[in-house]
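Please find one structure pasted underneath; my questions will follow.
In this view, the complex is presented without one of its protein chains, the others remaining in place.
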Amino acid sequence: MPAHISIRKACKSFGSFEALRNVSLDIEKGEFLTFLGPSGSGKSTLLNAIAGFEPLSSGAILKNGEDIGATPADRRNFGMVFQGYALFPHLTVVENIGFSLRVRKVARTEVEGRVARMVDLVGLRGHEHKRPSALSGGQQQRVALARALVFEPELLLLDEPLSALDKNLREQLQDELVDIHRKTGTTFLFVTHDQMEAMAMSDRIAIFDRGRIVQLDRPNVLYDEPNSRFVAEFLGTMNTLPVSRQRAVAGELHAHVGEFGVRAMLPDAEQLAGKPAVLAIRPEKLTLCRERPKADYNLLPMTIDGVIFQGGTTIVKGSAPEGASLTLTTARDALGNPPSRGEQLWVRWGHLDGRVLAG
Amino acid sequence: MFGKSRLGGFLAGASGLFLLLPLVAVIPFSFTAKRFLSMPDGEYSLRHYVAIFDPDTWLASIGTSTLVALLSSVIATALAAAFGIGIWLRRPASGRFLIGLVLLPIIVPPVTSAVALYFLLAQIGLLDTVPGLVLSHVVMIVPFAVIAILGALSRLDRNLELAARNLGASQMQSIIMVILPNIRFGLFAAWFVSLVMSWEESSVTLFVSGVNVITLPKRIWDNLRLDLDPAVAAISVIMILATTLVILLRKSET
Amino acid sequence: MSTARLRDLRVFPGFGLLSVGCVVFLYAPIVVLAIYSFNDGRSVTRWAGFSFRWYQTVFANQNIQTAAINSVVIAVIAATVATVFALGAAIATVNRKKGGGEGAYVVLTFPLMVPEIVTAVASLVFFVAVGISLGFATILIAHIVFCIPFAYLPIKARLESMDGTLPSAAADLYASPAKAFLRITLPLLVPGLVSGWLLAFIISLDDFIITALVAGPGATTLPLHIYGMLRLGMTPEVNAISTLMLAASTVLVLISGLLGQAGRKH
Partner (left out) sequence: MQRAIKHPDPRPRAESNIVPMAGSDPVRHPNSVAAEVRNLRKTYNAGTPHAHEALKDVDLSIRANEFFTLLGPSGCGKTTLLRILGGFEMLTSGTCRIFGEDVSRLPPEARPVNTVFQQYALFPHMTVRRNIAFGLEMLGKPRAEVESTVERMLDLVHMTDYADRRPDTMSGGQRQRVALARALAPQPKLLLLDEPLSALDLKLRQKMRLELKSLQRETGITFIFVTHDQEEALAMSDRVAVISNGHLQQVGTPEDIYEQPQSRFVADFIGESNLIEAKVAGVTGGEASLDIEGFGKVHAPVAERVEDGQKVWLSIRPERLVLGSGDGQERAKVTDRTYLGNAVEYHLHVGEHALTARSPRGGLRGRQDFAPGDVVSVGFEPGSIKVLLS
């Protein structure tokens, strides 16, 4: 059985700029899939191509196995929530939501019933006859969502819909979006450059870099097992230390940072042996010690450069051998006396916490 | 923020005074009891205001001006809207060039326009006719209507059109149901500017009409040149009041 | 090819045609006028070959020369004086919402709303009332006055688009108000001043209605002269001088546009 939506070898150029380079992707029915990447990485370009706003330079977009590349935007039956919402300013909330049914010449009574159900779903009861300009940012976002869902699209495209909102409201609306996704069962395709937002909401995340999808997986897999230095550094904070003398030993990788031995569990350890590589460790996986830990590997000396108080956690910045900089986060109380600038401490980490990546 | 400059205040006051003084000075002249243009010396009269209601002269000209202004403003607005929406939707590579080309005639000296239109209308036999005058006015005012409509379109969120298409509206539906309603103030502004400009147009009108078709500015001109009729002052006062009224109305709207 | 069809669907063919039609419609009269100014024959309807003879006639005409010099002298003086007034007015009115800035704006732009013929009548009546005899002086005074609003608008726009914290920053860096104005505000206003001056210059150069009414018997300007020529009948000489005026206006506007662009870069 063909996938719900398939992208096959999609390429798109604007003049000499290649926005998409040979992207292929299957979107499963009912999933919450996020395109995540820095600006200009091609995620919005692909979204616009799927919506039918911009044709691909080459490649195909398939819906249930059928090529929809030539279908105009108004016949694709995909809903979209725009970045600035693009609500029709001259129409009220219910007129906005009912727009797609009106242009489809749906009977008036049915329009009213379906619009009323959407108004309930997004919690806009009492605001039905207001104009968008009289609504708050969060309410506008809900209207945009209802408008895009009322005609029961097969796919809902969301183009950075939360980026205009402040932090608290954004977190609240993230929960609501996940909730509506669960209730409607519609396939959600979400575009964002905010990695926290992506991790908090998605079933799967596709990470875009310079027109390519570099990794596509569940959020925890991407966070814990990034397949490249780009993914590792893009998702959250990551320490990357250049390693040398790496060799594969029984499915494990043994290497050195300066004079200190490091080990990481790697199924494809053979491939990295002898090539330039970095050791990647999350700041929260590092443990700070005042005495040299009793271990033969996975420990490094660290000279403290600064301690940044962040309320619940404290960030410690410092430098490791070979001039590499290290960042680690700890709970405030874990340290006893906070370390001071210039102090010489040790860090250690577990056998499964570090990863060696090409770079 | 830019400091309180006394010299600036003086220049601002002087500018205002210079600009308004003549407009105010014309008021007493309109109330003279004499038959020629003069300061009233103790005797005031409304006779020149009454004269405006002569159906053969002033009233006829007001009618002609209104007819020409209505026709040319509607045609100019329609042309400008079609041009503006076309450019906005298609965003052709030559868009900026085309817009520049349409706006450029604003800088044509009125005398040059007058000569050119005189020449053209003479060739096609429309000199001194209402259609000829309408055609001339449309040529003169289309660029201004385009400015008003492009202004409204530039404030229109491009995503509105994409949203309409995404929600299933055809191109025509999206123009009628989304674009036009959202530039309605721009359309109105374009129409209103066109109306006013056509109504008061004089430089070209003087050249291309004048015997069969006499607009209000043309009649003022003739009267002033021929017999210094104080009715000219009366009609000027009425037009100044009308302008003030329009400005006040637009202020209260916003 | 699927992508080509998709592109076509976004196009609404009628609009392209209308847009081009609009342009043709606007330019036909002027283009015809310009072409016939190079006609070798005396007729303004039959083409008899290319020649500059009408331009030579224009340049040899003593009356046209006098009128042209009058026009330029009046335009230079009027534009300069009007720009000074407009600069003062703009500085006094911008960013002073409480102090009647809006009222000042209405007063300063009111003459733009009043029909030109009415302004002309009013100016004439005013000069007669105060007893200034019509001539060169009345033309000049009238031009200075009606140029102020045109010079005011670009200067005001420039001042409003200027970052309002810059004078604060100058004061923060120990500049007195006068120094802040001379070192920061004035240099940044230059593009607005130039376009205001050029606009005033063009408006003054081209004006016909007001000039005609306040000119009196002796003084004349180029538009007045052309009008007089036209009353004697349409000749290719009129085409030539009209085309020259168009060329002058175009060049001035292009200069102003280029300066505006250069100004925007900084």
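As written, the chains take the letters A, B and C, and residue 1 is the first residue of each chain.
Convention: a contact is a pair of C-beta atoms (placed from the backbone, for glycine too) under 8 Å apart; a residue touches a chain by one contact, two chains touch by 3 or more.
Predicted model only: the values in this text are computed from it and were never measured.
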Inset, instruction - Considering the entire complex, write down the shown chains that touch the omitted one. - result: A, C
Inset, instruction - Based on the whole complex, identify which of C:170, C:215 or C:238 touches the chain you can't see. - result: C:170
Inset, instruction - Using the touch definition up top, pick the residue from A:42, A:59, A:211 or A:283 that touches the left-out chain. - result: A:283
Legend entry - Contact residue for the chain not shown (choose from C:22, C:117, C:147 or C:188): C:188
Inset, instruction - Kindly state which of the options A:55, A:132, A:219 or A:318 is in contact with the chain not pictured. - result: A:219
Inset, instruction - Mind listing the subunit A residues that contact the chain we can't see here? - result: 174-175, 195-196, 199-200, 219-220, 223, 235-237, 282-285, 287, 306, 308-313, 315, 317, 329, 331, 349-350, 353
Inset, instruction - Identify the residues of subunit C touching the omitted chain, counting contacts across the whole complex. - result: 163, 165-166, 168-176, 179, 183-184, 187-188, 265-266
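Note that in this section only the chains that are shown with their structure count from here on.
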Legend entry - Most extensive contact between chains (C-beta pair count): B-C
Inset, instruction - Find the chain most remote from subunit C, comparing centres computed as mean CA coordinates. - result: A
Legend entry - Whole-Å separation of chain centres (CA-atom averages), subunit B against subunit C: 17
Legend entry - Whole-Å gap between the CA centroids of subunit A and subunit B: 56
Legend entry - Residues within subunit C bordering two or more other chains: 9-10
Legend entry - subunit C-touching residues of subunit B, taken from the complex the two chains share: 1-3, 5, 7-12, 14-16, 18-23, 25-26, 29, 37, 39, 79-80, 82-83, 85-87, 89-90, 92, 98, 101-102, 104-105, 107-120, 122-123, 138-139, 142-143, 171-172, 175, 196, 199-200, 202-203, 206-207, 217, 220-221, 224, 232-233, 236, 239-240, 243-244, 246-247, 251
Legend entry - Complex interface listing, subunit B residues touching subunit A: 157, 159-160, 162-170, 173, 177-178, 181-182, 184
Inset, instruction - Quick one: which bits of subunit A touch subunit B in the complex? Just the residue numbers, please. - result: 51-53, 72-80, 82-84, 86-90, 99-100, 103-104, 147-148, 151
